[in-house]
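A single protein chain has been omitted; all remaining protein chains appear in their positions.
And then chain A:
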Amino acid sequence: MTVATAEPRTRTRPVRLGALLARPEVGALAAAVAIFVFFLLVAPSFRSSASFFTVLYQSSTIGIVAVGVGLLMIGGEFDLSAGVMPISAGLVNSMFCWYFGVNLWVGAVLSLAFCLAVGFLNGWLVMRTGIPSFLITLGTFFVLQGANLGVTKLVTGSVSSSDISAIDGFASLQKVFASSFTLGSATVWITVLWWILFVALAAWTLQRARVGNWIYAVGGSADSARAVGVPVVRTKIGLFMTVSFLGWFVGMHSLYRFNTLQAGNGVGNEFLYIIAAVVGGTLLTGGFGNAIGAAIGAFIFGMTSLGIVYAGWDPNWFKAFLGVMLLLAVLVNTYVKRLATKGRPS
């Protein structure tokens, strides 16, 4: 018996299509190279290894969370609370230790537990109620944003946290989260290395781990996944917790780099993460994308935000550029999805 055996004529198309679809980041990579060359041409100060590493640093501060958001979006969910999560993480650590005078490591662990709890709550509420994650995390986002400012004002009397550089544990934590070293004439921030590690870990998980298979499945079709025994609820809650873990990580970086935090910061970053993931080829509707793509998306963000400054232009144009990139990426992604889901006529 034969079931619509592919004829030689039709055989070539699925192969090329499959190869293209297997690599969602191709479009983003082409865009990144084009933007890179463009700024090399128009911005003379862009052409040094020092500014290249500055771009990498800028990219890493967005890219670390963007990788988690990318995984979450592949899993079919959003997290709007990811923008203010780092600030919440830093504030919990900073104010707890400042108020009670305990070692900063204690606060850091407490802050991690807090972030994981928020991530769990996000995921649990989404799975329990069936309400879109867009709404649930919009709620958490406002709660965190308000609490960040409200609690900070109660504790310190102002909208910024107190300087914690004199408290025990600062030096060692700074080494982990916010140190830098020089490479030739360039300063390399440790977040760049962390970023690379997280991207590699996420890429490996998606491609080679069983959980990666589940992430694609719960985003592509949660009901199909459930029917073949994939633990959908656990997988999705795990993804929300991954995002909040990475948010905590970036929060630790900001805290130990600047000693104090502005409680009102972070608003709007959630969209940067989503844009980085989408520009990197992640489908807004889930089930498609990869970690390298989200990393390239974050790199495009870092390159552009600094490139515009190096070129001496009004930095306000950056947002407009970001919008254009997002629209282009969504168009490309939608087209790709249509190709992929179109069944062959039998």
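Methods note: a contact is a pair of C-beta atoms (placed from the backbone, for glycine too) under 8 Å apart; a residue touches a chain by one contact, two chains touch by 3 or more; residues count from 1.
The rule is short, and it goes like this: contacts and distances are computed from a predicted model.
> Any idea which of "Peptide O-xylosyltransferase", "2-oxoacid:acceptor oxidoreductase subunit alpha", "Sugar ABC transporter ATP-binding protein" or "4Fe-4S ferredoxin" UniProt assigns to the chain that's been left out?
Its UniProt record gives the name "Sugar ABC transporter ATP-binding protein".
> So one chain is hidden, and I want to know which residue out of A:216, A:273 or A:310 touches that hidden chain in the complete assembly.
Only one listed residue reaches the unshown chain, and that is A:216.
> For a quick check of understanding: of A:202, A:225 or A:272, which residue touches the chain that isn't displayed?
Of the candidates A:202, A:225 or A:272, A:225 is in touch with the missing chain.
> Applying the definition given at the start, please give the residues of chain A touching the unseen chain.
The list for chain A reads 1-6, 10-12, 14-15, 17-19, 21-22, 204, 208-210, 212-213, 216-217, 220-221, 223-231, 283, 287-288, 337, 340-346.
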